[in-house]
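I'd like to ask you about the structure that follows.
Complex shown without one protein chain; remaining protein chains in place.
Here is chain A:
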Amino acid sequence: MDYKGQKLAEQIFQGIILISAVIGFVYGLIIEQFGWTVYIVLAGFAVSCVLTLPPWPMYRQNPLPWQPAIPETSGEPSQKPQETLKKKKHK
């Protein structure tokens, strides 16, 4: 899950749970059963679990632009790539 995907996932579950909370509150108030409010919020919880817990492809639309891999040079086989890796990490 990339950064934009994480933001999207958070917005999605907050939206779903808030909407189900409003629906459940109004419905429970109308039929005078608080249990139904709880059930509806739990249903929203389940739906948002399915939608946001697994890293679905829609959360992977904006992958981080990694630097291209540097081809290994013959002189120092393992020294240079590690240095570039470290630099990247600090960026």
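General remarks:
Everything below uses one rule, namely that a contact is a pair of C-beta atoms (placed from the backbone, for glycine too) under 8 Å apart; a residue touches a chain by one contact, two chains touch by 3 or more; residues count from 1.
Just so we're on the same page, contacts and distances are computed from a predicted model.
Missing chain, UniProt name from the options "Superoxide dismutase", "Nuclear pore complex protein Nup75", "Trafficking protein particle complex subunit" or "Signal peptidase complex subunit 3": "Signal peptidase complex subunit 3". Although one chain is hidden here, its contacts on chain A can still be listed: residues 1, 6, 9-10, 13-14, 17-18, 21, 24-25, 28-29, 31-34, 37-38, 41, 44-45, 48-49, 52-55.
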